[in-house]
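For this view, one protein chain was removed and the others were kept in their places.
Letters A, B and C mark the chains in the order given here, with residues in each chain numbered from 1 onward.
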Amino acid sequence: MTIEASHSEARAPRIRLGMVGGGQGAFIGAVHRIAARIDDRYELVAGALSSDAERSRASAADLGLDPARAYGSFAEMAQAEAARPDGIEAVSIVTPNHMHVPAAKAFLEAGIHVICDKPLSLSVAEAEELAALVERSGRVFALTHNYTGYPMIREARARVMAGELGELRLVQAEYPQDWLAKAAETEGSKQAEWRTDPARSGAGGCIGDIGTHAYNLASFITGQDASELLAQLTTFVPGRRLDDDVQILLRYAGGMRGMLWASQVAVGHENGLKIRVYGTEAGLEWTQADPNYLWFTKLGEPKQLITRNGAGAGAASRRVSRIPSGHPEGYLEGFANIYTEAAEAILAARDGRALDSAVSFPGIREGLAGMRFIEAAVRSSRNGNSWERIG
Amino acid sequence: MTIEASHSEARAPRIRLGMVGGGQGAFIGAVHRIAARIDDRYELVAGALSSDAERSRASAADLGLDPARAYGSFAEMAQAEAARPDGIEAVSIVTPNHMHVPAAKAFLEAGIHVICDKPLSLSVAEAEELAALVERSGRVFALTHNYTGYPMIREARARVMAGELGELRLVQAEYPQDWLAKAAETEGSKQAEWRTDPARSGAGGCIGDIGTHAYNLASFITGQDASELLAQLTTFVPGRRLDDDVQILLRYAGGMRGMLWASQVAVGHENGLKIRVYGTEAGLEWTQADPNYLWFTKLGEPKQLITRNGAGAGAASRRVSRIPSGHPEGYLEGFANIYTEAAEAILAARDGRALDSAVSFPGIREGLAGMRFIEAAVRSSRNGNSWERIG
Amino acid sequence: MTIEASHSEARAPRIRLGMVGGGQGAFIGAVHRIAARIDDRYELVAGALSSDAERSRASAADLGLDPARAYGSFAEMAQAEAARPDGIEAVSIVTPNHMHVPAAKAFLEAGIHVICDKPLSLSVAEAEELAALVERSGRVFALTHNYTGYPMIREARARVMAGELGELRLVQAEYPQDWLAKAAETEGSKQAEWRTDPARSGAGGCIGDIGTHAYNLASFITGQDASELLAQLTTFVPGRRLDDDVQILLRYAGGMRGMLWASQVAVGHENGLKIRVYGTEAGLEWTQADPNYLWFTKLGEPKQLITRNGAGAGAASRRVSRIPSGHPEGYLEGFANIYTEAAEAILAARDGRALDSAVSFPGIREGLAGMRFIEAAVRSSRNGNSWERIG
Partner (left out) sequence: MTIEASHSEARAPRIRLGMVGGGQGAFIGAVHRIAARIDDRYELVAGALSSDAERSRASAADLGLDPARAYGSFAEMAQAEAARPDGIEAVSIVTPNHMHVPAAKAFLEAGIHVICDKPLSLSVAEAEELAALVERSGRVFALTHNYTGYPMIREARARVMAGELGELRLVQAEYPQDWLAKAAETEGSKQAEWRTDPARSGAGGCIGDIGTHAYNLASFITGQDASELLAQLTTFVPGRRLDDDVQILLRYAGGMRGMLWASQVAVGHENGLKIRVYGTEAGLEWTQADPNYLWFTKLGEPKQLITRNGAGAGAASRRVSRIPSGHPEGYLEGFANIYTEAAEAILAARDGRALDSAVSFPGIREGLAGMRFIEAAVRSSRNGNSWERIG
């Protein structure tokens, strides 16, 4: 029941936050808002919560926002907020994918920090353009690859970085779901509609929605981006316009090899993200549905079950934990860690001080890597499953 | 990825909240504050965060409270806040046990709703006195038996209430931990100090701290309080002043029987609360460390793994869930459900409307039941493990 | 895929074995025969397989026994086999409980080693009488408390004996099943009929059938018999003549305390034997349904999952393992270990050599302890759940 250093609660005026998207009927908007609240670093004060102006206002009212700050479009919001002395300092962009870059540009150009959902964009080209703008702007740009916020993922990464696995050989990442096993997009699911629509999702369906999460997690833990891949994208559900299953082989510059499977038609899986990494000296395994556990095995020793904040857990996981071991934290706390880490960067920028080196959150680099991954996979699949350079 | 009805975000001005206890170095105070924030129903505006006035002020500053509302004592706070037009509507009491009743009285008498940590009091007599006051006051009184806030506990209860288990026969509750396996109270752990101090904890150590949680959970799920018990309380760690292990047999009026084990010296357990209920037609099992799962087996049918918001989960668990199945919620979300359910009652009181019958949170009745359980157990143990009436 | 020392296959002429009980329709007879075959130490050559002479002969024919050695009664078999130069050296007694002692006596008096099912007898008095005869006879007497044959139970015991748990504090044993949740004894189940018949089972139902297994396992691992107990035996199924649920508190001379729960009405459990032991320095946990795993946790260290023949498994478990880690052994192999350990003793007796001190199998001492446990539990339950001395 003892607890060590962890994300403390706020000690500074909260960051004034706006939100684009996430109005009534959206799923991920509420997640972002809870994530922003958990550690009390943010205060939501403005929103362009829907592309429909009426719904935008109604959604803002639901959330108790000042009606004067319920905007009809992100462009209007960027302009108006930038002009207010008490305008937002940061914005969360939680729209379908095609809106990420236009909205992000508007706010960055207005000097406002950006927290953006993934995947970053519709194309690598668009992503590169945004990356250049982020660089020029000097603003914080965080991408909510939220699974990197789980404490035991930090633990896994720290153990790899410390050399506990020896030389890395293999990474096995998988992300099966079953919510698209039928044609949900024709049965009234708004979530399914835009996620299977190339105009709003881009060239990748399953690969963009969840394949990128799996790939990002592999990169985060191993500290390596793949150099090439070979992909087979499949659309199992008749009439669907994007892939709903993804099989990928990965090669890394240092000799590591990987397999990645993501599926939205794997019946029996709700949100089965799982990652395993094997080195010459040890192996580890983590499953998103049971996120407080990390299996760790040194060659020739018994398997160990490391628990969040429990015996054997190190500083990297403890600093993003809130409560003692045995008291499970979940998806929202992991998501909150991204928000809180980004807040550290935003507050450092506000105060003109250097950022603590322990702070870590995915940003434009990871967004760009994800888009290169998607494009290479689509290319490989179209080319008869050729090996393709990533990036 | 679809999600149905659940705790929505705030639609009304937030409840102005104060806090007693929970200053720097406390564990449970931060938990209460996060729990209060998650669904955005509360705004913390005042505190008597420590019995030490200096620490109280420093803690308030950490939390960004108005210094004018950082009080040196709960009595001062009750009086001052009651006098303000913008005074707190509710207070969270998160002190060691001996302060619960004095503080609760002060706020109830000032017309302020109370959310109080458990166990309720130092004695049944004190609890009964408070119960009378709660009754007279007409104020909301919530007791944070937080484990009843877990969605799958709601699911379990709903299934029992719907008769899916048939006639109940057995309940097996256990709550092993190991954090007091050594004499942590002599090694600088503040948590251990007060929990093993009869003056601050009351006559029960392990039984009050966690035995009551297990008992409360059994009552919540089965809808029954035990009528008598036989207990053996043990102190394993030399020099410890209160029990650190509890073994109990339970009898219920309807013929159900139970066993309850709670321990703070069971090496290998972090927070191993687990409950199993068996009826003539079905059995169920739930484990706190993996709270999104409920095992459910009908006699003669395969075991089923019911998941939060997943297939087979019913309305009772869905309404206290926030995110889709496969995205784990944890301890803080379960705790938040107590806060949010209490908020429903407080808002109904504010608005003078009837409370939705689905709202459920532990209150004075459960607090009283817990104290009767503790006293009967202590009595039984002292009487050579006799059967004792509860209450 | 490497494997170290383990039960080797036979190197000596096989032991000539007879069987009493276990004819057509029996369950446990086939288990004993497979167990006897696995390591090839025995050859079944004679049988009194049923109390019904016709069925006895038919069963013998099924098994390919010489018709001349298919006997109508155990008495006839003991006499006839003792007179043959190639007569049986050992006999397996696999009848309902009431036949154990009469049959065992007949064979011991004929100089034949005995392997007997549990519980030993109908009463302590009968058990003591048999114990005296075993002593006088100098014959091997093995009791098939088969769960002590599981390798990871040997591992657990070895770790306790080596002091790895420190001073023992708690043992939690449970054995829930659900096969008697309805009145199976009135619906044609022969297994249920005799197990719920006091004339054939003795004074204990659930406690004799499976409670003794749980108790025996606790004794085996901890190296201690309880000194006193307090029991509550319940019959949940209307009309049943023996208990179908057992709740027990245990006290051991050295200060250790225990709880034991056995049930045949716990819906959802097939054969849920589980044991946990906690000491000052470590705790362990084993579950019969997953017998190749042993959870082991040192205070303040991560949980370890020790696997049969895997890293960390010691000599005590390795010598009773046959195949590499990751290749699961099961119930029959554990049962076979009892047979093979008994064979070591029988062969040592045959050859007039000392028995390897590593050999371990339950015998008359454990049978007597089990009967004392049953009688004390029945007495306690009848006396209003008093504390009763065991033995």
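Quick notes on this one:
Operating definition for what follows: a contact is a pair of C-beta atoms (placed from the backbone, for glycine too) under 8 Å apart; a residue touches a chain by one contact, two chains touch by 3 or more.
These numbers were taken from a predicted model, which means no experiment stands behind them.
For the options C:S56, C:N292 or C:S317, the residue in contact with the chain missing from this view is C:N292.
Considering C:S121, C:T144 or C:Q177, the position touching the chain not shown turns out to be C:Q177 (whole complex).
Of the listed positions C:H213, C:R276 or C:R322, the one in contact with the omitted chain in the full complex is C:R322. Here the missing chain is touched by one residue of A:P151, A:G211 or A:G283, and it is A:G283. Residues of subunit B that touch the chain left out of view are 296, 300-307, 310-312. Contact between subunit A and the unshown chain involves residues 165, 169-170, 172, 174, 178, 181-182, 230, 232, 234, 236, 245, 247, 249, 257, 259, 261, 263, 265-269, 276, 278-285, 295-299, 303, 384-385, 387. In the full complex, the hidden chain is touched by subunit C at residues 1-3, 8-14, 27, 30-31, 33-34, 37-40, 62-64, 177, 179, 184, 189, 191-192, 269-272, 288-292, 307, 310, 322-333.
The rule we apply is simple: only the chains that are shown with their structure count from here on.
Comparing chain C-alpha centroids with the centroid of the full set of protein C-alpha atoms picks out B as the closest. Where the sister copies subunit B and subunit C meet, the same residue numbers recur on both sides for over half of the interface positions. Centre-to-centre spacing of subunit A and subunit B amounts to 34 Å, using the average Cα coordinate of each chain. Computed from the mean C-alpha positions, the centre of subunit A lies at a distance of 55 Å from the centre of subunit C.
With centres set at the average Cα position, the gap from subunit B to subunit C is 43 Å.
Among the residues of subunit A, those touching two or more other chains are numbered 307, 310.
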